[in-house]
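Here the complex is missing a single protein chain, while all its other protein chains stay put.
Up next, chain A:
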């Protein structure tokens, strides 16, 4: 790609909805999130398992029928626990990346009170983290046990067949047709977490726009600079 004009990376992340989520082995979690009418849920899974996507989809589906809040704690942690003031009366609230505040006592206490109020007011809410509450180091016991009182759903990584389907579908949603052999090649040569694979799709998207080429195995190999010698 030396010397070529590289398009700026300004593509927006498409709006997260349940329709664009590839559930695979995680259908039970998706159903529970969509169908719960009150009370809390706890979703956990490794980075790239789709927690943020699902939470944003839940908020999107609930709003604008009800006031719905989405709290990305990794982004809000630096702003202090006041960032969640005023959300206790929301009928729908999604709290993403709980791990980000696990070591912070002030945040722990604030969330304990927030969860207690959501509970007594019959709200719908969902919390996500990288691991189950019992495995999240740093949480105060009072918060940990409150979280373990929620139904827990693990988001599992996709198996290779599902991942293949998902990859082709993700490309399709961007208007790209990813041939079978190219998808298989990507899965055999790249780290298979969603973040890496999506980044590859985005790179292919830009390259195919720039070169006005459709995706073929050879084009994919050349673009990603991994063409075997």
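Please note the rule applied: a residue touches a chain if its C-beta (ideal position, glycine included) is under 8 Å from a C-beta of that chain, and two chains touch if they have at least 3 such contacts; residues count from 1.
Simple rule for what comes next: contacts and distances are computed from a predicted model.
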One chain isn't displayed here; going by UniProt, is it "tRNA N6-adenosine threonylcarbamoyltransferase", "Chromosomal replication initiator protein DnaA", "Putative ABC transport system permease protein" or "Electron transfer flavoprotein alpha subunit apoprotein"? "Chromosomal replication initiator protein DnaA"
Missing-partner contacts on chain A, residue numbers: 12-16, 28, 31-32, 35-36, 39, 42, 44, 48, 52, 55-56, 59-60, 63-64, 67-72, 75, 79-88, 90, 106, 109-110, 112-114, 116-117, 120, 131-132, 134-135, 141-142, 144-146, 148-154, 157, 188-193
